[in-house]
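As you look at this complex, bear in mind that one protein chain is not there, while each of the others sits in place.
Right after this comes subunit A.
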């Protein structure tokens, strides 16, 4: 499917991940190009966060290949992923509530002055940069020293995003970054996604919302219960098809079957649902759960 001859920035082939007896991911493949946005969509528990945590170095994959710029990698810690240029906004944001905003911003990548044993934190510079970067996101904090736990959920989200954007060198991963945001700030986040792409970064954007994904995405990967429902380039899927897949055309059909067996009013509802599933225009073969790529 990929037309580029050079290796993509990031690629996974048949990756799987197991937690004890739970198969969180099975046979997942996708690519993230430089200056491109790959959207990962799926229901709760589909394995989206698990997938990006493999990229971020939180988990190691159990099977398959994970390639960064054509080379096999397997990060043993998030530090390694960061050093390789992959920055992540986690779904839980990964902030330390009791610590000041600016310390959270620079946590793990602190700026220092001086050398050797007397190297110390450059607190002034970090405060200033954190404040400026947040201001650029439209977050005007009254005090950059306040514990991040005192910020609202949306503000915390913005700190986590601003931090990843600031430190992401090659790949930027956003795990449901718009979930806790209002319309205006969700728009700001989407603008950031586009900006990152324009700067040449590969972006992995996780969302529930196909209306957020479609305008910014170059590639769409759908997950369901740890399996891939398909991995499409934008040219291969329309917004309606994506919405249909996300709305779970297959589930709607299953639901209608169940209701039909009830008879009476339930059967009536079943017919409506069936019609709806039909309207969603699901690409053939996809709804049945078979990935289009072998």
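The definition used in the following text is that a contact is a pair of C-beta atoms (placed from the backbone, for glycine too) under 8 Å apart; a residue touches a chain by one contact, two chains touch by 3 or more; residues count from 1.
Keep in mind that, in the parts below, contacts and distances are computed from a predicted model.
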Identity of the absent chain, which is to be given by its UniProt protein name, from "Cytochrome ubiquinol oxidase subunit I", "L-lactate dehydrogenase complex protein LldF", "Xylose transport system permease protein XylH" or "Acetolactate synthase small subunit": "Xylose transport system permease protein XylH"
Selected residue (touches chain absent from view) among A:17, A:48 or A:103: A:103
Hidden partner chain, touching residue among A:95, A:130 or A:242: A:95
Touching the absent chain when the full complex is considered, from A:119, A:132 or A:169: A:119
Absent-chain contact - pick from A:14, A:45, A:63 or A:149: A:149
Footprint left on subunit A by the chain that the document does not show: 56, 58, 77-79, 82, 88, 90, 92-99, 103, 107-110, 112, 119-121, 123, 140, 142-143, 146-147, 149-152, 163
